[in-house]
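Reviewing the structure listed below.
With one protein chain withheld, the remaining protein chains of the complex are depicted in position.
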Amino acid sequence: MSQDIATIRVTRYRPEKDVKPYFQEYKVPYRQDMVVLDALNYIKAEIDGSLTYRWSCRMGVCGSCGANIDGEPKLTCASFLHDFKGRTITVEPIANFPVIKDLVVDMEDFMEKLVKIKPWIIREKETPPEQGEYKQSAKELERYSQFSSCINCMLCYAACPIYGLNEKFLGPAATALAYRYIEDSRDQGKEVRFPIVHEMEGAWECTLVGECSVVCPKGVDPMLAIQKTKILGATNAIKSLLMPRGGR
Amino acid sequence: MEDNKRYPELRRRLSPGWWTANRHYTMYMVREWTSLFVALYSLIFIYGLSLWAMGSRADFLNFLKNPAIVGFSLIALVFTMYHAATWFYLLGAISPVKIGRSRTKPWQALVLNLILLVIVSYLAIWLLVLR
Partner (left out) sequence: MKAETHKVARLHAMLWGIFSLGGMIAAFLLPVLIYMTAIAYPFSLWPFSGSRDPSFLVTGHLLGALFIFVTIAGSLYHGIFRFQSALTEVGLLKYRRALEAVGYFIIFVGIIVLTYYLVTWYLNGTIT
């Protein structure tokens, strides 16, 4: 009985040995319920242990396994082999990030941006725990909950050509996360975050390509967050013009 | 951050032709380049007005009737309408309205605003010409 086979073309790159990356093909047994991550794990376990890639939860919540699959940024754990045309699937590292080895990219730029926007609740004055929790209504939660779904998978950065052309751009995930905190009723850190998202390399670089929201596996819609951030910035600027000493 | 890389990294940057890679990117570039026609039409119209300001109204009207100008204007109109349609779609994408439990979709904003465009256009003609 002949077994169904899929061919996985993977980018290989070992900086100490290779001048340029190249593709290596592996044949894996094909099952209807296989995802690309299963194929990669099969290759590493049974064929070539040197294949290097990131993964962790294998269920789409950790954000580790991003790759460029047949030209599109996707999570390998969430991409079924049967989603793709034909039995040959090309797997490359996600675009716009430097490659360390094989499918592993250098995340440093993204990590810096993540920290830069201070992804935590900032209070002017902390209330002591004895006074109880900060209360928030369902309506207040709704203002930001969509943007809190980000799993930091960086697929949006891989999809964003603006980030690809200009590394200084704050980028979709970081801006969306900043917006998530700006809109959180418990947060009092607008003074801190606005200069970060409203500087030139912040939200303003975005020209609404929209691909970030198309590829986001969690439906965060960073394009929407960036747009709302721009609108906040523009209204603030006009307010400061009309009321130089006035309200916030 | 100090550069403590022990390994050389492969840096890949986008080429100027990045937008040919997939259909979304190409449509985005087309959308952005409609701005060229909007800007050019405005500049050409300003030039036409100069014929009136410096010469006579007849010069301006002849300019408007010039086949080359009419031809360019028609092309500009096609691109302007494409700008309008994509602009309306984007408006829908960035301002979803919550109705009950569901949210409005961008194509709904597109249809609504196209209707609004027809109304505004008629109003403009009424205010400027018919009244």
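Here are some notes:
Which chain is which? They are A and B, in the order written, and residues in each are numbered from 1.
The working rule: contacts are C-beta pairs under 8 Å (C-beta built on N, C-alpha and C of every residue); 3 or more make two chains touch, one makes a residue touch a chain.
What you see is a predicted model, and the numbers here were worked out from it, not measured in a lab.
Within subunit A, the residues in touch with the undisplayed chain are 116, 161-162, 165-166, 194-196, 198-200, 202, 204, 207, 230, 233-238, 240-241. As for the chain not pictured, it touches subunit B at residues 15-16, 19, 29, 32-33, 35-43, 45-46, 49-50, 52-53, 56-58, 60-61, 64-65, 69-70, 73-74, 76-77, 80-81, 83-84, 87-88, 113, 116-117, 120-121, 124-125, 127-130.
What we mean here is this: only the chains that are shown with their structure count from here on.
Work out the mean CA point of subunit A and of subunit B, and you get 30 Å between them. Subunit A meets subunit B in the complex at residues 13, 15-16, 21, 71-72, 95-96, 98-101, 106, 108, 112, 161, 164-165, 207-211, 214, 223-224, 227-228. Looking at the complex, you find that subunit B touches subunit A at residues 1, 7-14, 18-19, 21-22, 24-25, 28, 32, 90, 93-94, 96.
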